[in-house]
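Would you mind keeping the following structure in view while I ask a few things?
A single protein chain has been omitted from the complex, and every remaining protein chain is retained in its original position.
To keep things simple, chains are lettered A and B as they appear, and every chain counts its residues starting from 1.
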Amino acid sequence: MVGIEILEVEGFRGIGPRRVLSFEGKSVLLFGENGTGKTSFVDALEMLFTGEVTPLERAQGLSTSQHGKNICRKRTVIKATLTDGSEVSLENGQTPETPTAENYLAAAVQPRYILRRRQILDFIENPPKDRYEMLEPFLPLGEVMNIEQALRDAAKAAKSECDEARERMLTLARRIAGALGIPTPGQDISESTVCQAISSLLKSTGIGTLRSISELETARSSVDGKLKSLGDFEEANHIRNILSAVETLIKTLSDVHMAPLVSPLQEMWRFQRDVGAAFFEDVLERGLKWIRAEELDFCPLCGTRWDTKPRDRNALVKRIESELREMKGLIASRRCVIDAQRMLIDKINAANAASNSLKVLLEGLGRGEDVSHLDRIVASLGSLRDITQCRPDEMSPDKLHVVTDAWDDVRWEPSLRELAQRYEQVSASLPKLEDVEPLTRLYGLLGQIQELWGERESVLKTLEEATRDHEVKRRALLRAEEARKEVVQELFKKLDKEINNLYKRIDSDPERGNIRLELREATRGGVRLWKKFYDHDGSDPRAYENDARLDCLGLSIFLALRRFYRDEHSDFNLLVLDDVLTSIDTQHTVAVAELILKEFADYQILLTTHDRIWYEHLRDIQARCGVKSRFVNKAIHNWTLTEGPDLSEPDDESSHLERLIADASSPESVQDAAGAAGRLLEHILQEMRYSLRLSVQAKREERYGIGEIWPSFYKKAQGRYPGLYQKCQGTLDALNIRWPIRNWVGAHFNDWASRVGNQDGLNFARSVGALFKCVFCDECRRFIQPSMAPAGQLSCRCGHLLYPVPGKEAVKPVSREDLVKASAGAFKDARLDTELYLRWKREEAVAESN
Amino acid sequence: MAEVTHIVDASALIAYYRRESGHERFAEILRCEENVLAMHSINLLEVYYDYYRSDGASIADQVWGKTVSFLQLIDKLDEPFLRIVGRWKATEGISLADAFAAACAEHHAACLMTADHKDFDPIEKKKELSIIWIR
Partner (left out) sequence: MARVVSISEQIIDRWFVKLKQDDTVPEKFVEGLELLRKQRRLSNLDSLRRLQVSAEEGENGRH
């Protein structure tokens, strides 16, 4: 198992100069009064492993980046060395040496192993949804949720396929119904409906009923057979087409008349005679245009200049316009001729087209002689075309006459009628259209239905497959959701059990307890919290419980979750409890402390407290629980803005002082020694203030220096603890005399103190060193304290340092547990019991009153 | 001496020595390092002579020796203190020994540990002393 060996912090939160918290791979109990920097170590640990400090991130207006740095330092260094040599630092990141360390650091990213006093009620007071989110790091369901989502999407895709297939089925049903002429179905069309409709169609043809779609091909063959029996209807069809084409040709040729052209031509000629050479009007028109546009001052024909005055040009223009008006009739007639020509061309083209169509049909039947006859008609049309393409002034009455006569001689109508008659005779022996058509339509319809039904079958199969696919995937999704809920609820039950076990260890009141976590999917993964309160089995603890019990509940939940997290991350065993014990009420603190030390013995715990009494108590509980060797106990003695927390061990301070005394050769080194002595004396007196319960004049800041504590200590030593005073009188008196140095040198060296003589300074330092040896035991590393009995005796925990009451025998200190073992039931076999005692007491009282 | 936190009366001590109901509560209080249990010598005397009467001198001596090994003995008999004792005796109608116990508790601002409901229930009701019932 990997753990923290050392934590080094510099320039972070309340820690200024570099400070090292040595875990030595063990748990750490860290004491420090409020504001001495304990939490700064906790914050540093969180920053190192997770990248932020939760209380700073949660508070509005604060952030780790802005408020994490120590205000006096430019540089921030946080570094941890693990027991396997792995290192983690803010600057260089992680360098795990082993896979275990890697797992450790990966698990440490989520700060679920740190509980601060103010967070103890977080879980209880948060709304259900936030509680679920707090549980999420303990319930990593990401992979499962992804699987569920993929199943959901797959089922949805299958459903879309179903819907598409159904849509297509509906479309096909409508098409089938439409083709059969039956009402459009709502959903799908049944085979029986189709068969019925087809059967009624088949009835008219004399073919039997259709019992199933599979018989459709047979029915179709029957229809085909019937068609074939009618004869060659293809030929009949062809001849019908020829007859139709002949009719069309006759009609188009009938539209081809010369008369519409003759009249305008005659009219035009009349104008030409009366009005003059036709070509002239062109010239006049153009010349007029030219004169107007170019403003010419000469005649465009002969070039003669005329008077350029506008009056003359205008006169000319007026003359031309007058002549043009006279030619109006001619122009109009010419237009009529052109229009008539165009109409005739269209009619000729239509006749040509009809003729070509007929020709193709005749060729298809192999009727070459009929095609030749047709060609002659087409050729005549060609002559007509020629005349329609002349310019009107190119046409003459003679020319017209020739063409008209030629066209009249063609005699196309009789020949075409004769052709039609011949083919009608032929078609008389061929199948009639009215007989063929219904069967042809029916044959086509049956084919169409066959095709549509086939398509429908294919779509139906797709629909069935898609439906099955959707159903299976939907079931798979349901099972996945069920499995998740079941497992999570089981985990919650397990968690409940764990929370209850832990809570009962703290509060064994049977009227309370039965804690339950309930997962509610309806509120998107909300978690409700229930607790028994007397006969209210499932009540919200916030409704009935007092703060102390809520604190205990909060702690139980946190510890249960921590265990949960350990199940998932067995290599990670860090547990940080920042001053949480002091929020638990006195009645339960011993139980809580024992719970943590025993049940979490395999964790590396960082436990901080600001309560001195609790610090000492916890040290004793460590021994009682048999975990003393697994703990490093540290005390922060002092904190200043520039120096940060002072974690120095008193014996280290003492050794340091001895070295300084030994090396003191210059005034500066004497001052150093005196300064160190002052700090050590402050430390000693802080300890004595606690253990001897010294009365000190109250101060606003609650920080007491040497000057405040010494008088009380000296007085008590003299009065209450004569054993100590007698043994250490020289030292105590020496320090008492040197009160200026004692009070002013200390840890806060000042100008006055710099004028203290070398010898005085050294003597002071030596006295402090001697006092330290009187009150601090090298063996048990504890300061002396009053013995339980006899009154007035002082001793260290192990009894190595012992100051008995003068005249009385020294009593070696015994642990409380040993005291209890030695005294409880010591006289259990004696005759005297409380009943007897109280009886005698009452008898004495009666006797007295008598 | 260390600041006294609990005053023990005879009934509590006897129950503890006899392992009667309540002895665990006594033990729990004794175990706690921050607690300093004490008894006035008059109350110990009461215990001593009762043991003497019931079990003989030897046992009584042993009881005395055992008790002073884990309880501080208060031997205060100065005038102001005795006046407090007198007040308790006079106003509450309790035995002299009980009055010493009550006076010690008052003087040290400590809790009184007892099993004697008859004599101390009325006092608790008046909230004149902080009483810890061992049973």
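Here, a contact is a pair of C-beta atoms (placed from the backbone, for glycine too) under 8 Å apart; a residue touches a chain by one contact, two chains touch by 3 or more.
What you are looking at is a predicted structure, and each value in this text was computed from that prediction instead of being measured.
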Chains still shown that are in contact with the chain withheld from the display: A
Touching residue (missing chain; options A:T218, A:S254, A:N314 or A:S570): A:S570
Per the touch definition above, residue among A:R468, A:K808 or A:R842 touching the missing chain: A:R468
Touching residue (missing chain; options A:R75, A:R270, A:R479 or A:R542): A:R479
Residue of A:E143, A:D398 or A:E434 touching the missing chain in the full complex: A:E143
Positions on subunit A contacted by the hidden chain, ascending: 139-144, 146-147, 149-151, 153-154, 157-158, 465, 468-469, 471-473, 475-476, 479-480, 482-484, 486-488, 491, 567-568, 570
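The rule is simple: only the chains that are shown with their structure count from here on.
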Residues of subunit B that touch subunit A when the two form their complex: 1-3, 10-11, 14-20, 23, 26-27, 30-34, 36-37, 50-51, 53-55, 59, 62-63, 66, 68-73, 95, 115-116, 118
Residue ranges of subunit A in contact with subunit B within the complex: 590, 613, 616-617, 620, 693, 720, 785-792, 811, 816-817, 819-820, 822-828, 830-834, 836-838, 840-841, 844-845
